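Read the structure below first, then the notes.
The other protein chains are all here in position, but one chain of the complex has been omitted.
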Amino acid sequence: MITSRDQVTDMIIATKVRKGLKWAHAAEAIGMSKEWTTAGCLGQMTFDKAQAEALGKLFELPDEAIAWLQIVPYKGSLPTAVPTDPLIYRWYELVNVYGTTIKELIHEEFGDGIMSAIDFSMDIQREPDHKGDRVNVVLSGKFLPYKSY
Amino acid sequence: MITSRDQVTDMIIATKVRKGLKWAHAAEAIGMSKEWTTAGCLGQMTFDKAQAEALGKLFELPDEAIAWLQIVPYKGSLPTAVPTDPLIYRWYELVNVYGTTIKELIHEEFGDGIMSAIDFSMDIQREPDHKGDRVNVVLSGKFLPYKSY
Amino acid sequence: MITSRDQVTDMIIATKVRKGLKWAHAAEAIGMSKEWTTAGCLGQMTFDKAQAEALGKLFELPDEAIAWLQIVPYKGSLPTAVPTDPLIYRWYELVNVYGTTIKELIHEEFGDGIMSAIDFSMDIQREPDHKGDRVNVVLSGKFLPYKSY
Amino acid sequence: MITSRDQVTDMIIATKVRKGLKWAHAAEAIGMSKEWTTAGCLGQMTFDKAQAEALGKLFELPDEAIAWLQIVPYKGSLPTAVPTDPLIYRWYELVNVYGTTIKELIHEEFGDGIMSAIDFSMDIQREPDHKGDRVNVVLSGKFLPYKSY
Amino acid sequence: MITSRDQVTDMIIATKVRKGLKWAHAAEAIGMSKEWTTAGCLGQMTFDKAQAEALGKLFELPDEAIAWLQIVPYKGSLPTAVPTDPLIYRWYELVNVYGTTIKELIHEEFGDGIMSAIDFSMDIQREPDHKGDRVNVVLSGKFLPYKSY
Amino acid sequence: MITSRDQVTDMIIATKVRKGLKWAHAAEAIGMSKEWTTAGCLGQMTFDKAQAEALGKLFELPDEAIAWLQIVPYKGSLPTAVPTDPLIYRWYELVNVYGTTIKELIHEEFGDGIMSAIDFSMDIQREPDHKGDRVNVVLSGKFLPYKSY
Amino acid sequence: MITSRDQVTDMIIATKVRKGLKWAHAAEAIGMSKEWTTAGCLGQMTFDKAQAEALGKLFELPDEAIAWLQIVPYKGSLPTAVPTDPLIYRWYELVNVYGTTIKELIHEEFGDGIMSAIDFSMDIQREPDHKGDRVNVVLSGKFLPYKSY
Amino acid sequence: MITSRDQVTDMIIATKVRKGLKWAHAAEAIGMSKEWTTAGCLGQMTFDKAQAEALGKLFELPDEAIAWLQIVPYKGSLPTAVPTDPLIYRWYELVNVYGTTIKELIHEEFGDGIMSAIDFSMDIQREPDHKGDRVNVVLSGKFLPYKSY
Amino acid sequence: MITSRDQVTDMIIATKVRKGLKWAHAAEAIGMSKEWTTAGCLGQMTFDKAQAEALGKLFELPDEAIAWLQIVPYKGSLPTAVPTDPLIYRWYELVNVYGTTIKELIHEEFGDGIMSAIDFSMDIQREPDHKGDRVNVVLSGKFLPYKSY
Partner (left out) sequence: MITSRDQVTDMIIATKVRKGLKWAHAAEAIGMSKEWTTAGCLGQMTFDKAQAEALGKLFELPDEAIAWLQIVPYKGSLPTAVPTDPLIYRWYELVNVYGTTIKELIHEEFGDGIMSAIDFSMDIQREPDHKGDRVNVVLSGKFLPYKSY
């Protein structure tokens, strides 16, 4: 009996390690970006039927797990409010150090509102650099103005 | 007597509101990007003497405050571990929802290590879009591989 | 020197108590709903110039405070993560008890996404009831579907 | 041996996903609103004997689970004090941003007291809107005045 | 300028210590119970005009403070979530140790619902006892059944 | 192998639900009050041999569990510092709102010291009331004066 | 205007440092142990009139402060739940490491109950030792058995 | 497969309850004090080979568990930062109420440094007293002065 | 099915205790320092294929576990934000007491930036000393200056 999406995530990861798969394989299997696909496989996004079945095949999942992939999950991928993993912490640190800067500049440009984390996409790329390669990330979110009424 | 950088940040913000200045003015005054300049004015970066003096002139700061702008500050711009402001929270939410995804994809591409938050730059732009303008953010951080020894 | 919106909120509240004003007076003065106006006066929304000036007159604010009313504030109106005030706590309790229910029903109807807290309005009304009057609240938020990419 | 209501909630959810049921089916089976029924199935409300048996049939529960559905549960449906799931977080954000506003307006209308979260009902509806459909939620709670003595 | 009820509470306490008053004097001055009066003077309840004026006289408060006494306060009298003061902690301990017991017994007697903390009164008395006097407290709260709908 | 009292509590609750027992039955079985008996069955009190055996018979416990009932447990019955269950939260709210009031009044009557939570008893009764029945709770704790030395 | 005992504690400490006094002087002035006197001067105990006046003379306190010394304070001397100061942390560590040991041994000897922290005394002495002097502390607390009823 | 000391602690406690052993029996079996032995059995201290084997015999432990008793454990015996168990809480309360007092008196006698929690011993005794027996605890820790360099 | 690196760490530790291995054996088996090897075995570092296989042989791991050793782990080895174990706490205390000192001195020498925890090595040695042997630790981290842009 599968009682939560976390169990499906565990199955996917276990198979991925055992078979030496890459997330790119999963993305290819369903024809979506590697960013969105990975988030979905890690239990943060919802797949449609065809996508779930393709992933089920790739990761050798039982039918019950394939059904769970089509259910909107309880999101949030980190075990603690302040992440302990150094790679993820650096992102938390960016929010901590640059948070008010981001706020000021977006408000200066757009007025009161937010940058959507829902109508949102992310693209992670390697940028070769002779002083050491760089991680380049493009975040794109719709600006949503606060409604006054 | 000024005893912390926070007091200088307060002075800058008070003058900015009173005189109706923009962060772009500050960036222009010291010839740096608006992102880095804003972070610095908000107490997260260190200015050199010329920059500090230019900002002192713009924001009508006393000499003691200009000296403080050249001191490395105690960083961290948010009052709570989980930010309450909706705009900043959306970024925390990105880390929460996409954190493990970012981790997986960077490791898949680069191996074990982190994306630097120090050798790092950020660029925030408005992207016109007929379905509603978007906030486009480019993050660029050097990849630092874990040293084995 | 005013260094934060909180100081302006304090001024507004002090005058309101001293002069015995009601939030309805403030809403009327700027021609907006009482819900949005109150939120703004409590430091959660941004006013335009005309609104800020009208409020400045009503609450006898100095020019510097009127300028602050037009600046996007750092939002979040509660002193603790779990509110201690009984009236506000009941709302937190609703989120705690009904949170997963709300999530399930919105997803069942709309699919994966959220109900916006930005493109959002609220209307609070008294509903007479012989078993004891009721508070009726209508919340209306745009549904924002998660983007897949 | 079933030792907590959580185990029954797990059984219900597992069956729901496996059989592709909707909460509306459960509500229909017991003749109550979908909001209250869902909350109950998720372990927040208490069912009477007939309701528990109808749900037991729908979700293929053992007798012991049906007995548990009639026991008042330990309420609280969220794993963390500040919810990580974006949909539920938006509601927490509403409490955070509008909390003091709600407090002020209810007190202005009713005096000191609270809006009950017990003598309370909720209705969630889809409101078609050409700028994007909206989630409309009506909350209705009895006003309970503070007793002075 | 008085900007919060806390400042009025401070004034009341300062005068009380300076003049050596007892809470019983305050209760007598407004003709209410000592329990409710004390809670109000400590910033947890709202007074009507006559009560506020009587207290203003007793505690030598300025007019602005008397106005504040008639405003519904932001309730919550403790500086930390878990109280450090031994007397108050013992009450928190009772909730911690007996919390589930109280829940079970009230549900066994009344079904699903709560004991109101709003339609509520408290009476604290000294009970002479040769093995050491006892504190006797009677709590009386209306039972509010959960509404099903 | 039973390694903690919690496992015994689970057994008791599971049997209680399955057999439809009431706490009153347990209290009767051992000849103590329903309040103390319930607290004990929920893992907060220690039973003597005869009581443990009577409970073992009623709840069909193995010998090892009966031995555990005679061991002083690690007390504390709530999963979080601030309880999420509405009924129990109301008691936490009483401590939060009335905490300083209780402190003031007990000190005014008794001087510095505490009301014991150990030499303590509790009695929960239903009080019929035409405006809605009330929960009446009598708490009785020995006053313990602070020793000076 | 003195509004809390903390202000009195600050006055006492400021004078103590300025005049180079020792806590032993304070203890001698009121004829009590140095442990209890120090706790009282640090805002944790209540003095009687004669003690308060003697301390007022020693620490050059105004009359209002002397009145405050006779008021039962809100106890708790540490700024954080887990103390950061190394000396005090070692005591917290003892509770953390030996807590369950202390519990087991007291229960083995006395049965269910607690060691009072109210009917309690403490004596701190230097014990000369050629391998390094030791701090010897004797704690004495009345055992209070849990009442069954 | 035993993967942590906690599992061994569980085994010891389970056998102790089942066989009705006392900690004094364990202390006697290895010829050490009851305080240190109990702490070790509860997973806070490290035993040598002979001690581990004697305990293994007494508590009927498998060889793997005996090996674990000789491994330095991850110390800390309490499930929460602020203990919920009343007996252990009283000790936490002592640290909270007397923490700064202890700090002041040790520094007054010894200068800057700490009382060791490592080169430390504890002795718990029953002291008969006609007003109620007392728990007497002697703590002895080496004073360690802060090194200046 | 292995679903996380923690399970592999558990296997390694269980074998280590059972076979009486030392971390030095593991370091030798893969030809790396004992510090880095131990961190890796405890789930904080990533091994290459040859290293993972050598460790698999030493610790008798199944193939699936050997695959996991080559996957970048979710780092962070402590169960609580403030560590309870005395040895590890002392390091946390160093950060707490000396944190601002370290910050000041590194900034005085290098300007704004950090000492890398990634391009980092550590060496732990025993230093014989007649007053008691000392633990000597050398930390070496690359200085990374903050980029201005």
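List of remarks:
Just so it is clear, A, B, C, D, E, F, G, H and I label the chains in written order, and each chain counts residues from 1 on its own.
In the analysis below, contacts are C-beta pairs under 8 Å (C-beta built on N, C-alpha and C of every residue); 3 or more make two chains touch, one makes a residue touch a chain.
Everything numeric in this text was worked out from a predicted model, so none of it was measured.
The chain that is not drawn here is touched, among residues H:K49, H:H107 or H:R126, by H:H107. Considering the whole complex, the residue from I:G31, I:P62 or I:G99 that touches the absent chain is I:G99.
What subunit H contributes to its contact with the hidden chain is residues 32-33, 35-36, 45-46, 72, 74, 100, 103, 107, 111-114, 116, 118-121, 144-149.
Against the chain not shown here, subunit G presents residues 10-11, 13-14, 17-18, 20, 80, 82-86.
In the full complex, subunit B makes contact with the omitted chain through residues 1-4, 64, 67-68, 71, 74-76, 78, 81, 117-118.
The rule we apply is simple: only the chains that are shown with their structure count from here on.
Comparing C-E with the candidates A-B, H-I or E-H, the pair whose contacts agree for more than half of the residue-numbered pairs is H-I.
Look at where the CA atoms of subunit C average out and do the same for subunit F: the two points lie 41 Å apart. Counting partners per residue, subunit E has 35, 74-76, 78, 81-86, 93, 96-97, 100, 103, 107, 113-114, 116-120, 144 as the residues that reach two or more other chains.
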